[in-house]
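The other protein chains are all here in position, but one chain of the complex has been omitted.
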């Protein structure tokens, strides 16, 4: 698997055909990126510090730090942030723990109904999460999980589990059987093989799956809103309250959006370092 | 037919290819031989049109082709990895280039059928590449090139992914096919045996330069450079002092007869099979190791501070290590040219 | 006990239990519940009324078509952007590495923020509109517009990096030699792309298409925030219905939405199998 991680060897082809295009391509791509990604983020920041911003002003006429001060001194939003973090961490860990044995079975043990099981595991990626969220209400009520953090965690795992199982299955499939035989011949027991061989080799997959699960959970709105709100307030739920067409408040929404973005972007930067594109693509791209 | 004139290739400040000039006649089978990194792949890419030379010109069939993109060149290629299109059947693979060149449908059919037949693939025409063995895939890759009837066929180490036995039989097939098809061919390899067995002419490359070129026999028997000598089979590089048609060896013994008159200090590439050993109890030369190889035996002989490689027929008595031997040199030998102290007499 | 544990079937069941069991319980049960509830009246008698209503009420019928539209249109837009983008980022250019890191940014940006960004940037009287007003132009309505452009752009904004990532790696998995071979056999760059690279990258591309289609078809927040006030997709109608306690109707809509998704999946499988399993080798490693 790692062999593909290396980019296609940079042949002279590129040099040959793109010599003159290069600055143009770079300029075009970075301009597009700036306009579509960085500009909106910058505008969002301006909104969060704007003290009124009406046409025809292209930049706000006056600025204020009041909203940031208000939000940062407001325990509700900070609590929502903590809830979000807590939920995401638990979801990520639980997803990994639940996914591993199943992924092992899917990767390593041949059995007859495998195709069927595989499709079933994929199903939550296919069925819109909203359907699950509205359907789970009665079950949760009877279990006493409705409108609780546990309920939100449980329903979010439905969304993160399929991807994690897929990623781990792909990773485990990539461990050569010889390695396990070799370890056994060198005296490692089942547990030793697990600890010394399998888990270390799973790390890239676990990291990829973990990061994706974390981001997915951290930004999850639809299901959390239906299952948990208003008792459980995560940052996306808070953000929705400020974006809600009933009572939209762009400045406050922008502040909360930034609070929501910061951890997501930190994760993203980490992900950029430890994640390999192919692994992400393998988990998400192959159906 | 193919005329490569002073092609160079620079990557930034480093030069991957020093001026290379080659000219290939129609129907000739020429091999570019060299170790990896010698520049042969660069040359190949330039010929294909994937890479553009930093200077120089290439003419093919009277037309300058170096500024043209690959698809506009009348060249077909056989890849080391076969590079068969996995989503096309054998027949479709063969037809790909013809479709691209908008060859008439009936003509396409005829040519494909012909190529399938001469490559012995007719029965496999509907198969997908992954349903074929390595040897079969290689034959498809070959047929795909043949079907184009190109002015020039390029081969990029096409046999190196096959096991030894298959390689030998395919090598023979290839030679046979070349005879049948008669296409001008440029074959790139690092395998000297392959080069010698197949080529009309071999171009030896090293360090981005063409070291020398010539027929397999000439290059083997009369290499002008130590590199050529060393790359084409086993050899002993022996320092000698030339004087007219004779050269004195660094150990006691009869001088060697030379092919042409030379004077001065030089090196000589002495093939292991050109050295004869006789048991001689008081000789200073001593056999230090003996390796039985079946058809012949390889001895290492220590003499005058050197270790000579010597092969003897497997039918001769085997000399045990420690045996004292006398050394004699067969036939006319020839001196390498690179030594600057050598001058023509 | 040990013997029991060594029984391979039991072992398999034990291993599968956490993942599959979890999904059976927390995914299967609610789905089944929703299906059952969509087929009964308030009194618990069997009825197809809710489905009938979904297919006969103008707003619902419009919801159906709008859902499909919001599923498909962003996919086409994203595809049209992602394929050229993944071709471009294979080239080398100044700052390629930086770009490679940055273009994935939207992957980490929640769709709520994407919606906020689109509102701020492109709504009526928003930033772009104001900038254009300075040069005497006006921005056409693209947020909460009747054609749902705002929804399409927002969904596409979220999808392009994801799609590009998958398509890029699908392309990267194609051996360089195949590209060269196509060129050597007379195919132009475009022909090589269309006849060799695209078919070989197809499994990756179609998986990306499928996932993004389902994602944007089922999304609630984006159409709710940047979609037009009327012509609401099923997802929005579902949440509205849910908030108003019309559960049977909501479940019926949910089932219809799921049926769509499953139909698309089946279509995908049939299609890829018709193209032939060999096509899948494109992303085999």
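Letters A, B and C mark the chains in the order given here, with residues in each chain numbered from 1 onward.
One rule holds in what follows: contacts are C-beta pairs under 8 Å (C-beta built on N, C-alpha and C of every residue); 3 or more make two chains touch, one makes a residue touch a chain.
The rule is short, and it goes like this: contacts and distances are computed from a predicted model.
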| item | value |
| --- | --- |
| From "Nitrogen regulatory protein P-II", "ABC transporter substrate-binding protein", "phosphoenolpyruvate--glycerone phosphotransferase" or "Membrane protein", the hidden chain's UniProt protein name | "ABC transporter substrate-binding protein" |
| Partner chains on view for the chain not depicted | A, C |
| Hidden-chain contact residue, picked from the options A:90, A:121 or A:250 | A:250 |
| Those residues of chain C which, in the complete complex, touch the missing chain | 57-59, 61-62, 123-126, 129, 144, 225, 227-231, 240, 242-245 |
| Sites on chain A contacted by the missing partner chain, in the whole complex | 51-56, 76, 137, 141-142, 144, 146-147, 225-226, 229-231, 233, 238, 241-242, 244-251 |
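The rule we apply is simple: only the chains that are shown with their structure count from here on.
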| item | value |
| --- | --- |
| Chain located farthest away, centre of chain A as origin (C-alpha) | B |
| Rounded Å distance, chain A centre to chain B centre (Cα mean) | 55 |
| Length of the line joining the C-alpha centres of chain A and chain C, rounded to whole Å | 15 |
| Two or more partner chains touched - positions in chain C | 189 |
| Overlap residues in chain A, where contacts from two or more other chains coincide | 11, 15 |
| Residue ranges of chain C touching chain A (in the complex, touch as defined) | 8, 11-12, 14-20, 22-23, 26-27, 29-31, 33-34, 37, 85, 88-96, 99, 101-113, 115-121, 125, 127, 129-131, 133-134, 157, 162, 165-166, 168-170, 172-173, 176, 189, 203-204, 207-208, 210-211, 214, 217-221, 224-225, 235, 238-239, 242, 247, 250-251, 254-255, 257-258, 261-262, 265, 268, 283, 285 |
| Chain C - residues contacting chain B, complex | 175, 177-178, 180-189, 191, 195-196, 199-200, 276, 278-279, 281-282 |
| Chain B residues touching chain C - in the complex, by the definition given at the top | 48-50, 69-71, 75-77, 79-81, 83-87, 96-97, 100-101, 128, 130, 144, 148, 154 |
